[in-house]
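For this depiction, one protein chain was excluded, whereas all remaining protein chains were kept in their positions.
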Amino acid sequence: MTLSVSDLAVSFGGVTALDGVSFAVRPGSITSVIGPNGAGKTTAFNAITGYLRPTGGRITYDGAALSGLRPSAIARRGIVRTFQRTSIFPSLSVADNVLTGLHLRSTAGFFDVLAGRRRLTAEESSLAADADGIIAFVGLGHRHDEIASALPYGEQRLVELALALAARPRVLLLDEPGAGMTGVEKTVVSELIRKVREQGVTILLVEHDMRMVMGISDTVIVLNHGRVIAEGTPGEIQAHPDVIRAYLGAQHGPA
Amino acid sequence: MDQLLQHLVNGLVLGGTYALLGIGLTLIFGLMNVVNFAHGEFYTLGAYVAFAGIALAGLNFNLAILAAIVVGAALGWLCEVTLLRPLRNESIDTTMLVMIGVWIAMQNGELLVWGGVAKSIPHPYPTAPLVMGPVAIAPLRIIVLVLAVGLIASSWLLIHQTKLGRAMRATFQDRDTAALMGVSIGRVHAATFAFGSALASAAGALLGPVFLAYPSMGDLASLKAFSVVILGGLGNLTGATVGGLLLGIAEELGAGYISSGYRDAVGFVIIILVLLLRPSGLFARQERIG
Partner (left out) sequence: MRALGRGLLAAALVTLPLWLADPYYLHVAIMAGIFGVLALSLNLLLGYAGQLSLGHAAFFGIGAYTSALLTLKCLWSFWPALAAAIALAAAAGWLIGRLALKLRGAYFVLVTISFAGVISLVSVNWIELTNGPLGLPGVPAPDLGPWSLRTKPAYYYLVLSGVALSYAVCRRLVRSRIGRAFVALRENEPLAESIGVDVTHYLVLAAVVSAAMAGLGGSLYAHYTRFVSPEVFLFTYTVTMVIMVIAGGKGTLAGPLVGAVLFTVLPEALRAAASWQWQMLAYGLLLVLLVFFLPRGIVPQIVASFSGHPRSAPGSRAPLR
């Protein structure tokens, strides 16, 4: 059940975004990918989840290749992502957002729906119960029937997390879940991420907030200029000379 | 072979006006992100202004075309300021619906004013064709081609040599950056829509005398303009010019060698094929901003 990336390369019209990136995400871990802006973190996410066709390399989950599959097919295999910019179904209520997110947990096909079989009613009510459970889990029970786009920013991010959980991930890729959040909200999200992991979901995280990353990660992978420059426990990474150089370099401009 | 030359010449005349239509639409589409389904109605408008100017007011031919350009620009400006400006931050679908409404309203307005009977627009040029070797061409068609080429050239100059043109190009590249650099987006949008509409109106005034003026003529014109834009790529001036000429020639060849009944199918088929096979247009550039 390992998600592994080997020799992944992505380039856009001559510009190399990822240049031979390899890493493996240990099942059940929280693994973070960090790196300066433009290091290729989101590009790696897009390539893994099928939103972008890599120019080279191999992505496998549980031994089977993911490369070339469409995003929906990758989600079907249990690899579910969130987006860097808040991504919800804006004009639906919180409940309908999550109900929509449960797509993969239901099976009714076109003719089942037209015939209105009894099984369908049972499926619908179990979906509604699942949705309520997920909404309660992320702590949005009081917003159940509100329109998602009318919620405050932090809560919209929680809706997004609920949507991803609804898809029943085995590996959950979170793209900057804490971006733009207050300190309190970040603590809540960190706690949620931990709880999700306790349910056996592997977490791959892109995040800028170092406190959050170092606080919850088992493994940290550092990208710079499209390459992995370090991989290790938070303690090892904080002491790693290349990492310090990369971050200082990014802050003070190229030396 | 002789026939082929004749078709090519006829196609060039049509193509020149198609290019005018296409340039206007591609600017509006590329720069304002507005799908202007009313574009053909400005073409109709131009034809009727020419008709009114020549047949009713007794203007001379060139003045009537000028009048069509001015009226087209004025109405286009009005349309942008009243309908599109308030919706600038809305989705492309919203403005598309509004322009569909304008299309229907303008077309039926024309129908009410002028009636459904096609009108022939008088012109001062002899009807006997000039015969040059294997090719025979009516003098009016030559004038139309010359004027169309002149208008296309002026558009190029406007876009590439003037301050307004520079503002338009900047807005096309990146609206927010252009605004930061002091470009008045409102003014650029109004100018673009007025300019595009004026070109469509000019095309109508030019082709109207070659064929006839009737209220639903704009439907086909819109369709052709869209074919040209799709052929040439969104917001691509060169593409629209070449695409217009290509479409004109393709239509003449289609009508000549396949069946005249399917002449107008050429545009439809081009739209379908290009969108399916090469959605960024035949002359796509990498840095296309969509």
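Details
As written, the chain order gives the labels A and B, with residue 1 at the start of each chain.
The working rule: a contact is a pair of C-beta atoms (placed from the backbone, for glycine too) under 8 Å apart; a residue touches a chain by one contact, two chains touch by 3 or more.
Quantities reported herein were computed from a predicted structural model and do not represent experimental measurements.
Looking at the complex as a whole, the chain kept out of the display touches A, B. From the options B:A190, B:L206, B:L223 or B:L237, the residue with contact to the chain not on display is B:L223.
Between the chain not shown and the residues A:A75, A:L140, A:I193 or A:I216, the one that touches is A:A75.
Interface note for the absent chain: among A:G57, A:G101, A:G178 or A:G226, the touching residue is A:G101.
Across A:G56, A:P90 or A:P152, the single residue that touches the chain missing here is A:P90.
Residues of subunit A that touch the chain left out of view are 49, 51, 70-73, 75-76, 80-83, 87-93, 96, 99-104, 106, 108, 110, 113-114, 116, 120, 124, 127, 147-150, 163-164, 166-167.
In the full complex, the hidden chain is touched by subunit B at residues 29, 35, 83, 86-87, 90-94, 96-98, 100-109, 111-112, 219, 223, 226, 230, 259, 261-262, 264-265, 267-269, 271-272, 275-276, 279.
One rule holds in what follows: only the chains that are shown with their structure count from here on.
Averaged C-alpha coordinates put the centre of subunit A at 48 Å from the centre of subunit B.
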